[in-house]
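With one protein chain withheld, the remaining protein chains of the complex are depicted in position.
Chain lettering (A, B and C) follows the sequence in which the chains are written, and residue indices restart at 1 in each chain.
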Amino acid sequence: MYSEKVMDHFSHPRNVGELPNPDGVGQVGNPVCGDIMRVEIKVDDGIISDIRFKTFGCGAAIATSSMATEMVKGKTLVEALEVSNKAVAEALDGLPPQKMHCSNLAASAVHAAIKDYLEKHGDLDLGIDPASIRIEEHGHDEPEE
Amino acid sequence: MYSEKVMDHFSHPRNVGELPNPDGVGQVGNPVCGDIMRVEIKVDDGIISDIRFKTFGCGAAIATSSMATEMVKGKTLVEALEVSNKAVAEALDGLPPQKMHCSNLAASAVHAAIKDYLEKHGDLDLGIDPASIRIEEHGHDEPEE
Amino acid sequence: MNRIYLDNAATTPVRREVFEAMVPYLTDKFGNPSSIHSYGREARAALDRAREQVATAIGATPEEIIFTAGGSEADNLAIKGTALSMRGRKSHVITSAVEHHAVLHPVEALEKLGFSTTVLPVDSEGMVDPDDVRRAITPETFLISIMYANNEVGTIQPIEEISQIAREAGVLFHTDAVQAVGHIPVDVGSLGVDMLSLSGHKFYGPKGVGALYVRRGVRPTPLLEGGAQERKRRAGTENMAGIVGMGAAIELAVGELEEMLACEEMLRDKLIRGLIQRIPDVKLNGHPTRRLPNNVNISFLYVEGESLLLNLDMQGIAASSGSACTSGSLAPSHVLIAMGIPHEVAHGSVRMTLGRYTQEADIDKVLNVMPGIVDKLREMSPVYVKTECGIKDICAQAHACDVAQPCGE
Partner (left out) sequence: MNRIYLDNAATTPVRREVFEAMVPYLTDKFGNPSSIHSYGREARAALDRAREQVATAIGATPEEIIFTAGGSEADNLAIKGTALSMRGRKSHVITSAVEHHAVLHPVEALEKLGFSTTVLPVDSEGMVDPDDVRRAITPETFLISIMYANNEVGTIQPIEEISQIAREAGVLFHTDAVQAVGHIPVDVGSLGVDMLSLSGHKFYGPKGVGALYVRRGVRPTPLLEGGAQERKRRAGTENMAGIVGMGAAIELAVGELEEMLACEEMLRDKLIRGLIQRIPDVKLNGHPTRRLPNNVNISFLYVEGESLLLNLDMQGIAASSGSACTSGSLAPSHVLIAMGIPHEVAHGSVRMTLGRYTQEADIDKVLNVMPGIVDKLREMSPVYVKTECGIKDICAQAHACDVAQPCGE
């Protein structure tokens, strides 16, 4: 069902946990649907210097969380905003179709954390309008069979 | 499917053939339904002294023909008229239900031969009115499932 | 006694390789393919592979294959499922008089639900006329179902012509290819069909498993609903061993198809010719050339099929018959009757269907014993009278006698 990469990130998730004083926090999903992802970031000079996540959800949810945090760590906020849920799924060698819908929200959680950071630090000028950041709440939809 | 007795009578049918100058001939069934039985009898002193049959039909048709002729050979006409299709089937340890309908007419063929004999020899008084002999043309019916 | 099996149209033996492919799914690989754990995943992988094998064998894609419990379920799904999906939109179905009951009875059932149906006739060799199909189409027609090859007489229908007619009229076309798959080339692309039924036990796979090919975009309403198996088109935990067996069987059968076909045709023709030479008053039923490579169907006049079968069986030879006696109904085979064969001739029909295990020696044995059996039964038959025209009694009533043997010749 899952690719080897998914299983690797699921069984050895990177960047699990919380940060002592995060600069930004993003959370997407809800327990009713069975997937919640929370991402905390540290930002230094417009760069994500540290990142942690906590996820309640299935294998895909945990693996995408791990992969998404790996993909944006050390990146500028602008670069990180360009990492889409779809890109995360692709970096994991794909997800089963039924998992694309609700379990592939880790990039959104990262975006939410960046938005939170930007909103809290409105005085910074990084050339990004936090209001322009759209948080995809329903992953990348596959066409229904 | 068939009992051992049926198979015995089918593979070694008794009384097959024709008689040189039969006293009575009876035929039932028709080729459209797939079963025809012809019985020829010799009668001496009101007793069936010899009998032969020819049958076009399935295993049950041949076996019942053989058995019926065996059962009436040497019997009086009155006794022979009492041998029913059902009795023939029972003597063969039964027939498959679907064979009771159209393949179990051998006794009828015997009855028809007796009727023919009586009609040809109307001057004899054996105490049987040939008109009273009913030829069952549809065997012993099982209730439809 | 060494038995000879000449009833491969009824069912075929399971190939050794097929059996061996099934064994793991009846022993340690027992998982349910819907489960996400390792047992489930190994079953899922086998299911996917079997689906690919079936798809490849008939030129389809895996998503176009719906596994079923056999040919009958596939036929029912194609006919009733399509009708249900068309309910309230279109109302007319076309089929032929020589279809298997698994097509004819569902079509009859549709009549009770308010659909109208046309059952096309066939000619004396069992062929449907494509022009009849064309003429039968009305604006209400949504489905045509014509079998690929007949199970009783082996006649192969002009499927490509009919499918083109269907396509031009915008009507869905289903073919029951249960007797064709694994025996003659079947490619859904070149046939141009929308749905096609097949059954594992007709090509050396196990009984109780089949498939319906459904072209992408075509959506018969499911008959069996429940779990999400087969993409919700057919519910029920998958018959894993059966499906794996059918996958292996179809791959093997299609791989050796040409070789087998040539071999079967050779033996078939030897058997037909041999019987006609050795026994008077016989008639080949079905088409002389457009015929399954393994099908021999012959009527032996004046004798009844079941008696013949039982006598063959006592000699260790397994065959079948279109006589009513085998089924217990009064009417003999609807296929022979639709071909205009008189009842009494139909009653004397015997079908011998060859297979990959048939040896030339088997054919020789049949040719050796058959004349004696027929003779013995004819001697016992009240309708058989040896005159110049040996068909005296029957001729009086049977219009098709001249097909069998010219009367008074």
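Note that in this section a residue touches a chain if its C-beta (ideal position, glycine included) is under 8 Å from a C-beta of that chain, and two chains touch if they have at least 3 such contacts.
Small disclaimer: the values here were computed from a predicted structure and weren't measured.
A.B. asks: Omitted chain: which shown chains does it touch?
C.D. replies: Taking every chain of the complex into account, the missing one touches A, B, C.
A.B. asks: Which one touches the absent chain: C:319, C:341 or C:363?
C.D. replies: C:319
A.B. asks: Just to verify: which one of C:75, C:152, C:251 or C:281 makes contact with the chain not shown?
C.D. replies: Within the whole complex, the residue contacting the unshown chain is C:75.
A.B. asks: Which residue from C:31, C:220 or C:348 sits in contact with the chain not drawn here?
C.D. replies: Reading the full complex, the residue touching the unseen chain is C:31.
A.B. asks: Kindly state which of the options C:206, C:220, C:247 or C:322 is in contact with the chain not pictured.
C.D. replies: C:206
A.B. asks: May I ask you to list the residues on chain C that touch the chain which is not drawn?
C.D. replies: Considering the whole complex, chain C reaches the absent chain at 3, 5, 7, 10-14, 19, 22, 26-28, 30-32, 34-40, 68-73, 75-76, 100-103, 105-106, 108-109, 199, 201, 206-209, 223-228, 235-243, 245, 306, 309-310, 312-313, 316-320, 326-327.
A.B. asks: Could you pull out which residues of chain A are in touch with the chain that's been left out?
C.D. replies: For chain A, the residues touching the absent chain are 7, 10-11, 13, 16, 27, 31-38, 54-62, 96-99, 101-103.
A.B. asks: Considering the whole complex rather than only what is displayed, give the residues of chain B touching the chain that is not shown.
C.D. replies: Contact residues on chain B toward the absent chain are 1, 145.
Everything below uses one rule, namely that only the chains that are shown with their structure count from here on.
A.B. asks: Determine the centre-to-centre distance between chain A and chain C, using the mean Cα coordinates as centres, and give it in whole Å.
C.D. replies: Roughly 57 Å, centre to centre.
A.B. asks: Please tell me the distance, in whole Å, between the geometric centres of chain A and chain B computed from their C-alpha atoms.
C.D. replies: Roughly 91 Å separates the two chain centres.
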